[in-house]
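Of the protein chains in this complex, one is absent; all others appear in place.
Right, chain A next:
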Amino acid sequence: MFAPEVAVPLLLSLRVAGLAVLFVFLAGVPVARLMAGRDFPGKDAVEALLTLPLVLPPTVVGFGLLFLFGKHGPLGRLLENLWGVSVIFNWWGAVVASTVVAFPLLYQAVRASFQAIDRNIENAARTLGASEWRVFQTISLPLAWPGLVAGIVMAFARALGEFGATLMVAGNIPGRTQTAPLAIYAATESGDNRTALVLVVLMTLLSFIVIFWVNRWSKHRLKRWTLDDEMFNSTARPGCLTCSNQPRKRGQGSTP
């Protein structure tokens, strides 16, 4: 089952998606924080620009990235001059493509959850002597965390499934840049339905597990400090480490 023609693309996909999510996270959180803040001229245009990769056809993104990172593109030349590297037609190209395409998903989710935070809660921290960094670290970030996790999951799923832009930027080189979606396409084209089916099942399973786990986790975590005693108690599961020490009233809803 885990023949190299299945395992190699799958592992590459996981590696590419993991790195892409890391980059998306590092770029998306500060940008979302800035955009959730005060207005500035041209904010709507910036907003549209940041969301663009979500709605553009992947081939347009791929073309754009080829242009930017190509031998004569501005970023391509910069990378060449600085470190003598190129991202075109190697697996870093897949990372770049996945990062760009997945960025809007995380950005949107995180910005929305930053905006949903009650301004007075952050203001209260300020009147208590907290610096802006401490406010961000101890108040804004933890309160936006559920949205952040949702964003990470969606970005990961999108990066895992990235096809069009990856094909254009990184190519379809088996063993080097062939990610799982590309491998499925290649296997189907060449009539190797067995490999394609195994990959399809594994991808579906993987995506399902990730989303299922995150949904469960965020629900559970939210309820821990929720407002409503009844809601809180109805989710307190026996044998659960985080809720077993909490009081349970009237025993209602204690069975899951």
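FYI, contacts are C-beta pairs under 8 Å (C-beta built on N, C-alpha and C of every residue); 3 or more make two chains touch, one makes a residue touch a chain; residues count from 1.
Just so we're on the same page, contacts and distances are computed from a predicted model.
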- One chain isn't displayed here; going by UniProt, is it "TolB protein", "Molybdate transport system ATP-binding protein", "Butirosin biosynthesis protein H N-terminal domain-containing protein" or "CU044_5270 family protein"? "Molybdate transport system ATP-binding protein"
- Task: Out of A:A125, A:A159 or A:A180, point to the residue that touches the absent chain in the complete complex.
- Result: A:A125
- Message: In the complete complex, the non-displayed chain touches which residues of chain A?
- Response: 118, 120-121, 123-131, 138-139, 142-143, 224-229, 232
